[in-house]
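First the structure, then my questions, so here it is.
Every protein chain except one is present and positioned as in the full complex.
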Amino acid sequence: MSKVVAPGSELKSAGKLNIGLLLIALAILLVVLKPYLPEFLIRLPALLVVPFADAINFLFFFIKDDLGFIHVTRAIAGGVESLLDVTANLLYGKRRWPRIGPIPWTTIALTAGCIGYALGGWRLALLGVGTFCWAALMGQWKWTMETMSVIVVAVPVAVLIGLLLGVAAWRSTRFEKVISPLLNVAQSLPHFAYMIPVVVFIGVGPKSGAIVTIIFAVPPMVRMTLLGLRKVPPEVVESGQMCGSTKWQLLRNVRIPTARTEILVGVNQVIMQSLAMVVLASFIGMPGLGQKLLQLLQSLKIGRSIEIGITIVLLAIMLDRFSKAWAHRQPTHHERGTSWITRHKLFLIWVLLVAATLLLSTVFPLAAEIGRRQAFTLSKEFDAIVDWGLTFIDPVTLSIRAFLITQVLVPMRDAYLWLPFSAVITLFAGIGWYIGGRKSALICVAYVALIALSGWWDRAMITAYMVSAAVVLSALIGLPLGTWASRKASRAERVLLVCDTMQTFPSFIYLIPVIMLFGVNDVAAIAAVIVFGCVPMTRYTIEGLRGVPENLIEASDMSGANRWQKLRTVSFPMAVPTIMVGLNQTVMFSLFMVIIAAFIGTQDLGQEMQRALSSTDVGKGLVLGLCVAFMGLMVDHLITRWGSERQKLLGLSQ
Amino acid sequence: MLRKQAVTTTKMLGAAVALTLGSALPLHAADSSDPIIIPIHNWNSQIVMSNVVGQIFEEMGANVEYVSTDSQAVYEAVRNGDVTLELEVWEGAFGAAFNAAMEKGGIVDAGDHNAVTREDWWYPDYVAELCPGLPSWEALNGCAAMFATPETGDSGRFLGGPVDWLKHDQERVDALGMNFKVVNAGSASALWAELAAAKKRGEPIVLFNWTPNFIEAVHPGAFIEFPEHQPGCDKDPALGPNPNATYDCANPPNGYLKKAAWDGMAEKWPAAFATLQKISFTNPQIAEMAKLVDVDEFEPEEAASEWLAANEDVWKAWIQ
Partner (left out) sequence: MSESSPLISCKGLWKLFGDNPEAYLESKKASGIPDFESLQADGYIPAVRDVSLDIAEGEMLVIMGLSGSGKSTLVRCLSRLIESTAGSIDVAGQDLRALDEKGLIELRRNKMGMVFQNFALLPNRTVLDNVIYPLEMRGQDKHTRRERALEVIKLVGLSGREDYFPRELSGGQQQRVGIARSLAIEPDIWFLDEPFSALDPLIRREMQDEFLRLQDMLGKTIVFITHDFDEALRLADRIAIMKDGVVEQVDTPDKIVLQPQTPYVARFTEDIERSRVVHASFLKEEISGAVPEGEALPASSTIHSLSRRLVDDVREVYPLVDDAGEICGQMRRAAALDVMLGSSSTPDSTT
């Protein structure tokens, strides 16, 4: 008996491999036999294309007009707007209730300083004061405050919604099952796809900017809340129960405070997502830095747009460091008998500073606001630097540009477009099966088939070609760079700071120099994507390599391994799961950036997305967005699956 | 109070009657104290113009707010009353969106500016030296090889505007049998970036452009002269040199530049609406506004004040 069973089970495990490889072989066969294939295997017949966009539009307009949902959304928007009016009045003096603003810039800068000091000492205090001083001295105060007036409304609202949804998902597994895939899709949907429905339901203006920012920022908050609540040690909950807490008391007094760190990390992510929307949301009326940036780019003022870019980066870094410091802050106590004044020293200093600055600004108007004319500018210098850089690199890029286009990209693009769609589906089924068995194969087939059914196959293939080119090049840059940076702690820290900066620097600014170097073509688009895509690749390579356990390094040192051997045999194999997370993010970043690269001029999904935005075509925008999301989700599924198999393997081998 | 009144009146009389009533009212009938919302877009002449008009309204005692919007989506916003007016309706670029909004209702035509607009193929001055015979389109076609880029092979490249501007460049190339390929830039910024880079390298370039536009002040140039524009050229193949194709002639050289308003504006801010109808800028005035920002580095608000101070005689007449 046992002799019969054993080969059977062996066959089963080998079968997984074989079917995967078989499917891949079949895909290759389909490619080779393309000339003989019937037309319906090369491109999906038009008859089978599902008019998803029409259906979505029908649904949206049914909800909006026939069900009168527009009144609901307008009412919500009204609520958001009244909040925005308050912050707008306080921060830049818009004529709305409570009509006491604008607060002088010196007051805000010193307030930021006090908050920074409370959260993390002198360094953060300096960062807070410095950021706002920069904004004021560079004459960007009003725009900065316009941006902040939206952020300070959007962030708390997004946090609140995320918290509520997170708690709901934690309480009800059924709700979690519904919301979890929605969050997955939402987080891989390009920004523009969010905007079109907002324009339809809300209109344009600061409130729309705030609402699109909120929608974009909620998903990570939900996830972190859920994660935090799940991570609360059962003992702590039990201790709460044994103290006789009701369910609500348990949630409010025990679970949420104990999940504080995760929840605050969620707040941090909300802030970062909001800042990522500063520029994009200005397409639908968000005022402030983003809007000004686009105007300046439109009239080719690179130097001044870099100034604004720096302000955005500074704001992002400041808010990031502040919220991280808050998240990791541990409570401390005052000794007994400490006087009220000592306990609230910082608060009193702040009150004094506020009073002083308010007084000062009535005497010296410059302490209240610095006009553009009195402000400094570095635009000439930046222009000169950019100009010098461009002149310097231009000969190099000019010479590789022709080669890249004619020898690499055009053939690659033609090849992608040439592929029969049946071969692509089979290929991904094979890869899916090879990595994760039948379930993964089915998931991959579903994603690819949906893209085919949407009727945007060719556009999607162009997007895929640009993303794959950009990802390969990003990896070729990011891996060595990350490896080099990880060798020394201080160097790693510096490179990570550069990564932070690159990630928060508004991507639109990259577009202009890239066009100047490469022209309006795919090289420029891919170059712009690489600038962004390199960041996670570098970051996770550094983190992966630096996270390799010390004892393994010591063990290989004692085995007499040289640097290269150590890297090849110990560090890289251990860091691979982390590096794969980086690869995954690079794919996501690249997908997002390819869509934005439509502003250079591409012929992919992004270009159609841009059209859908300007004609406020909800259905088309969402279908295109989902095509992009599906590509991202498929790659995400494959990499995550591969990573967990790999980790299992590492766990077993140890 | 006033706002409520206005709303009831509108409800009672309907939009059309309200409109006539509004324009018939005496000029100093009190305007609502609600802010007039002026949309601004991402090109400077429009921003300055919006600020100029806004400051004129403020001079008249109105409250004004600015909101940045997409230049295509703005017509939907005007229809809904989310923004009150639109100062630059370009025939070529936004005619379609404006007409679509007019059909749906809620928006009114507030008259044309004196300025005319033109959108067509364009080259910077230095290209004329490289390709003698410009601005004739035949001469351009003769130099086609000079405009070739790696991605267009042997044909010349024409750098078009974003596809959603719906220009029929490819059709024209085909109709006139030109040895050019159309490459669409993704945004106006992309056009200017390419132009600046080409100029720096001294490379020939021909691209989509329009007037009035700030770029004229920074990079002088000229439009290509295509076969003369004839109305209906886009529909009737018989018109134009190619008897078998449409789009075989130039874009209209004198497109309108319009103002549009929400149909409730006349009711709510009668005085401001009356002024809006009178407002009319000329091409040189618009170029001047753009120059104040693009060349003289003023902020749009300051540029507007500057312009108002220098041109009092022009705008005082509009508020009488």
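The letters A and B name the chains in turn, as written, and every chain counts its residues from 1.
The working rule: a contact is a pair of C-beta atoms (placed from the backbone, for glycine too) under 8 Å apart; a residue touches a chain by one contact, two chains touch by 3 or more.
Note that the structure is predicted; figures quoted are calculated from it, not measured.
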**OP:** Quick one: jot down which shown chains the absent chain touches.
**Re:** A
Subject >> Touching residue (missing chain; options A:Gln241, A:Thr377, A:Gln503 or A:Thr640) >> reply: A:Gln241
**OP:** Determine which one of A:Ser172, A:Gln249 or A:Thr362 touches the chain that has been left out.
**Re:** A:Gln249
Original post:
For chain A, which residues touch the unseen chain?
Top reply: 233, 235-236, 238-246, 249, 253-254, 257-258, 260, 330-336
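Note that only the chains that are shown with their structure count from here on.
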Original post:
What is the distance in Å between the mean C-alpha positions of chain A and chain B?
Top reply: 35
**OP:** Could you pull out which chain B residues touch chain A in their complex?
**Re:** 35, 39, 42-44, 47, 63, 65, 67-70, 72-74, 76-77, 80, 82-83, 149-151, 159, 162-164, 183-190, 192-194, 196-197, 200-201, 214, 218, 293-294, 299, 302
**OP:** In the complex, go through chain A and note every residue touching chain B.
**Re:** 94-95, 199, 203-206, 282-287, 291, 294-295, 297-300, 372-373, 390-391, 394, 398, 401-402, 405-406, 410, 508, 511-513, 515-517, 519-522, 597-602, 607, 610-611, 613-616
